[in-house]
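Encoded as structure tokens, here's the structure I'll be asking about.
The chains shown are only part of the set, and none of them has been moved.
Chains here go by letter, A, B and C, matching the order in which they are written, and residues are numbered from 1 within each.
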């Protein structure tokens, strides 16, 4: 089941740089893991912003919620979810 | 170059059904063509709405504009474009 | 899988009353059918507006889309979908 997720990250200006570095490193690890599991199928950066647009392929909304909650940067994220379905005009040439 | 495009289609209620059917058929043809050319890499439907979310892989904004303008249903479309770039955390396992 | 759906109905003022009556009757029939199938589990009217708030229990976003598209009044509907999941604090005393 596919979900389109837009994430805008708002890190408070006074965040400890070491803590942020650590969180970001752990975020990369977790993102890698979820991609290798086939759950986070696409991840793009929005040009000019600390935002990304992703496609998640999960069992159901509950798995989506748990997946997003497991991200180390989650407390800084503003998340917008859109449920997707196959488009009749799509050839699905790419995953 | 990747662009994220959200399209909301607003067909006036009094549109001639035959005309709409014809436009939709030509839209499918054109969409197929652009997918086979590798320019329209992803096309998903937004659940519950006459809307879709797509990824286009084009040379530049001008090609994106020409591509979108070539769609038969374009006069009914409300289009929102977001420029994307590779995310440092993406493994790019899928195209 | 549960989806929260808000529907605002916008019937053009010049709609033929007979046609609208017919569409509304068919809408009621279809709504009844979907409720008996256990797919449209809740349907409430928003006080003071031609709007309703519903809960749908479907297989996936595609079934939600097909279900909403099958509603006779669909061309007049503005639809907003929100994916739901079980809340850890819910006792789920009611369906």
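Quick note on the criterion: a contact is a pair of C-beta atoms (placed from the backbone, for glycine too) under 8 Å apart; a residue touches a chain by one contact, two chains touch by 3 or more.
Since the model is a prediction, treat every value here as computed from it, not as a measurement.
Trainee: Given 3 shown copies, how many make up the whole thing?
Mentor: 10
Just so it is clear, only the chains that are shown with their structure count from here on.
Trainee: So the centre of each chain is just the mean of its C-alpha atoms; given that, what is the distance between chain A and chain C in Å?
Mentor: The separation of the two C-alpha centroids amounts to 29 Å.
Trainee: For chain A, give me the residues that contact two or more of the other chains.
Mentor: Those would be 2, 83-86.
Trainee: Along chain B, where are the residues that touch chain C in the complex?
Mentor: So the residues of chain B in touch with chain C come to 13, 45-49.
Trainee: So in the complex, the part of chain A that touches chain B is made up of which residues?
Mentor: Per the touch definition, chain A meets chain B at residues 2, 4, 27-28, 31-32, 35-36, 41-48, 52-53, 55, 82-91, 93-95.
Trainee: Within the complex, which stretch of chain C touches chain A?
Mentor: Contact set of chain C toward chain A: 1-3, 60-62, 64-65, 81-86.
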